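Encoded as C-alpha cells, the structure appears first; notes follow it.
One chain of protein is taken out of this complex; the other chains stay put.
Every chain is named by a letter (A and B) in the order it is written, and numbering of its residues begins at 1.
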Amino acid sequence: MVEVLFFVAGIGAIAGAIGVIAVRNPFFSVLALVSHLLCLAALFLLLHAEFVAAAQVVVYAGAVMVLYVFVVAYVGGQDEPLGPGAGSGLRPVSMVFGALLFIELCAATLGSGLKLVDTNGAHIDPGFGSAAQIGQLLLTRFLLPFEAASFLLLIAAVGAVVLARRRGGLTAAEDQARYTAMDLLRPAYTGTMAEGVGGTRRLPPVSERAAATAPAEAPAVPVQDD
Amino acid sequence: MTSLKLFAWVTLLAPLAGAILTGLVGRRLPGRGAGYLGTAALAVSFAAAIGALVSLQGLAAQQRQVVSVAWDYANTVGVDAQLSLLLDPLSIFMILVVSGVSMLIHLYSISYLDSDEGYVRFFAYLNYFVFSMLLLVLAGNFFVLIIGWAFVGAASYMLISFWYRRGTATGAGIKAFVINVLGDVGLVLGTFFIFKHVGTLDFLGTFAKAKTSFDPGSADLTAGCILLLVGAFAKSAQIPLHTWLPDAMEGPTPVSALIHAATMVTAGVYLIARMHPLFELAPSAADVGAVIGCLTLLVAGTIAIAQTDLKRVIAYSTMSQIGAMIMAVRAGAYAAGLFHLMTHAFFKALLFMSAGSIIAAMAGQQDLDKMGGFKRAMPFTFGCMCIGGLALAGIPPFSGFFSKDEILLLIGDRGGWYWILYAAGYVGAFLTGVYTFRMIFRAFYGEPVREARELEEGHLHHAEIHTNPGTGEIEDTDVGFPGPDHHIAEREPSMKLAMGTLALLATVGGFLQIPKVTHVIDHFLAPSFRDSALYAREPGNGLLAFGLVLGAACGLAGIAVAYYVWVKNPGLSERVRLRLAPLHRLFVNKWYFDELIDMVVVRPSRWFGSFAQQTFERVFVNGVLVGGTTGVVRAGSSAVRAAQTGFLRYYAALVVLGMVVMAFYFLVAA
Partner (left out) sequence: MDIGWYLAVSALIFTIGAAGVLTRRSPLVILLCLELMLNAANLALIAFSRMHGNADGQIFAIIVMVVAACEVTIGLGIIVAMHRRRLPIDVDELRELQG
C-alpha cells in the first residue's frame, strides 16, 4: 500500500515539476507548481512528517501560490516570445548540466555508504512528526531560529511594501516639497530609493541644480591691461 | 684643559649662532644693524680663539694635542663616528687666522655692502661660512672633516651666487660647486682607502697606527693620498681643478677676500699639513702634489699677466701663491707653508679690499682698461694696495718676503730634483712682481679717468644705468643684484679700520718668523708635527743668505719691469702684445683649460644626459616598463571582463557548473 501511494505521489510530483518548466504560459506553470506541492505534501505524510505536510499545503500551496497567482494576473502572464533569446545556446548546455547534477546527487546520496538509506529508517515513536513534537522543539531547542525566521518575515513584508509602492506612494504629497539635510549632502548623481521605485525626484536633475547653485559670475569687470 | 675646550667650542659656535640670529632678526634691526651683529659674533669668536691660544700655551708641550668629543654617535659597524674636535697648535693657528681675518672682513663689509637689498642675507651666509671653515679646521676625525668640507663648499656656492639674478654669477656658483663636489668625492674615497687599513676615523688614532698599518709605498696608501690630494686641489684651485676660481670673482668683493684669499682656498693646504704622517709614508703622492703646486704657480702667474679684470688678476695670484704653499707642505716645510698661509691671508685680503674700493669708485666697473690715475683721488686705497702688493711680491721688510723665502729655502734644502722647484719658485716670484705692479700701475698711475677726476673734486661717480660688468647687460638694483650705492675706503671708517689693520699686519707679520732669528711659528707648531721626519731641519747659512738676496732681487726686478712697461713706456705693452700675439692669446684664454674641460667632461655629460632622457627614459622606462605593465594589466582585465555579460542565465549556469564541479571533487575525494 505504501509503495503504491509513493509511486503515485512521486510521479505526480515529477510531472508537476516538468510541467513547471515546460509550459509556455506562466499561469499554467503556477498551476503545475501547485499540483507539485500537493504531491510533495503526500510524500511528506508518507515520511511521518504530518505537521510539515500540513504546513506545506496551507502555507506554501495555499498562501504563497495564491500570491503568485495574483502577481501573474497583475503582471500579465504573457507567453514567452518564441524567437531565440540571446542565450538560447544555453538550452542544450543546461540539459547536460542537469544530467550531470542528477548523477552526482544520486551518487552522493545513494552511494554514500549511509547505512540506513536502504531501510525504512530508524525506529520512531508514535508521536514522531506530530504538531506536539514540532512545537516542543521549536520553542525549546530551536527558539533562536524560530525568532530569526519571524524577524525575516517582517523584513520581507516591509521590503515588499516598499518595492511595490505605487508612484506617489504613501506620503508622496508632503514628501515632494520637503528637502532634508541628506538631500543637500548627497552628491549630485545619486538618487534615493523613492526615485528608484518610481517615486518622484526630490531634487531637480544635475544640470538644473548646477546652474542654480553656481555663483553668479559677473564678467562685467573689464580686463585692465597695463 | 677644560677651558681650552670651552674656548674652542665658543670659537666654533659663535659664528653659527651669529648666522642663525642674523637670519632670524636681522631684518628688524635698523640700518647696518645686521652687519654689526655679524661682526660682533666674529669678534666673540676671535676673542675665544685667543683664549684658546693662551690656554693651549699653558699646557706642557707634550700635552698640546687635545681631543674634545661632543657626541659619540655610535660605534656601529666598526666605524667610530664622533663629533670631536682636535685642538692642537695647528688647529689653533688656523682658527686664529680664520676668525681674525674674517672679523676684519666683516668689518669691511658693514659699509661696503650697505644699500644692497640682500644685506642681512649676506651676513648670515658669511657667518655660516666662517662656522663651516672653523669646523673644518677644528675637526678631530675624518667624519667631521668631511662635514666641514661639504659645508664650506655649500657656503661658497651660496656666496658666489649671492647676486642671484645675474646669470654669470649663478653659472659661476654652479661651476664652483660642481668642481668642489669632485673634490668631495676624492676626499671621501681617500678616507675610505685609509680607513680600510687603519680601522679608525679619528685623526690621532690614524696617525698613530699609520706606520704599522701600511707597508711602505703601499698602493692603497698612495691611492688614498692622491685622492685626498684631489680633494685638496679642488678646494684650493690647483690645476686641473682650478677653473672655478676666476669665475668665482662674480661674488661680492668681501666674499672674494674671505673665501678665495684667506680661508677656503687654504683648506687644501691645511688638509695636507694635517695629513702629513700619511703623506710622509707615501712619498710619490707627496711628489705629485709638489709638482702640481709648482705648475700652478707658474701657469697662474703667466695668466695673470694678461688678464684685464682687476679681481681676476688677484684671483690668479691667489692660485699661484697657494701653489707655492702646497709645494711647501709637500716638501716638508710645514711651518713655512703655514706661515705663508697666514701672511698671504693678510695681504691678499688687503689687496681684495683695496680692489673693492677702486671698483666702488668706478661704480662697479672692474676692467683695468677703463681704470687709471686714481693715485691722487684715493690715497688711502693706494697706500694699502701698495703695501699689499709689496708684501705679495716679496719685498723686505714686508711679511711676504720672509714667508716666501722660508718656503723656498726649505725646498732647496731638500735637494735632489727639488732644485727644479726651487728655481721655479724664483721665476714665480719674478712673475708675481710683474703682474702685481702691472695691476697697481695701471689702476693708479697715468691719466686720471673720468671717475677719478670726479672723485678728486669730491664727487663719487654714480652710474645711472647699472650693468653687469662682465657682459654689459642692464640690471636693476633690486634684491638679487648689487645695491645702487658704492662705498669707498676713504669715506667709510669701518673700511679704513679693517684695511688699516691688515696693512699693519702685512707689514709686521713677517717678523714672527725671520729665518734664524725668530722662530715663533716654528716652535708654536712643533707639537703638531712631532712625528714628522722632515720638520726640524736647519738649512745652511749660505743657502739662506743666497735665497734672501735672490728673492728680494726677483721681486724688485719684477717691479722694475712693470714700472718700465706700464709707466715709462705706455705703448710698449701694446707692441709686445702684438709681437707675441699667440702667447698672449694663450694667456688670455687661461691656457684653454676651460675649453679642454668643456670638451672632455661637459659635452660627454650633456650627451649622456640627453641620451638617457631620450632613449632610456622615454623608450625603455616609459614605454616598456610603465606602458608594458599597464598594458598587461589592461589586457588581463579586459579578458576577465568578458565574463560579465549581464545575462542572468549565464550567471546561473556558472553557478550550476561550479556546483557540479565541486560535488564531483568531493565525491572523488571521498
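Everything below uses one rule, namely that contacts are C-beta pairs under 8 Å (C-beta built on N, C-alpha and C of every residue); 3 or more make two chains touch, one makes a residue touch a chain.
Source: prediction; values computed, not measured.
Visitor: Footprint of the hidden chain on subunit B, which residues?
Guide: For subunit B, the residues touching the absent chain are 641-649, 652-653, 656.
Visitor: Since one chain isn't shown, list which residues of subunit A touch it in the complete complex.
Guide: Subunit A touches the missing chain through residues 2-3, 6, 10, 13-14, 17-18, 20-21, 26, 29-30, 33, 36-37, 40, 43-44, 46-49, 51-52, 55-56, 59-60, 63-64, 67-68, 71-72, 74-78, 80-81, 85-87, 90-91, 93-95, 97-99, 101-102, 105-106, 109-110, 114, 116-124, 128-129, 133-134, 137-138, 141-142, 145-146, 149, 152-153, 155-157, 159-160, 162-164, 166-167, 197-198.
Here is the rule we go by: only the chains that are shown with their structure count from here on.
Visitor: When the centre of a chain is set as the mean of its C-alpha atoms, what distance in Å lies between subunit A and subunit B?
Guide: Averaging C-alpha atoms per chain gives centres 88 Å apart.
Visitor: In their shared complex, at which residues does subunit A touch subunit B?
Guide: Answer in residue numbers: 86-87, 90, 93-94, 97, 100-101, 104-105, 107-108, 112.
Visitor: Within the complex, which stretch of subunit B touches subunit A?
Guide: 647, 649-650, 653, 656-657, 659-660, 663-664, 666-667, 670
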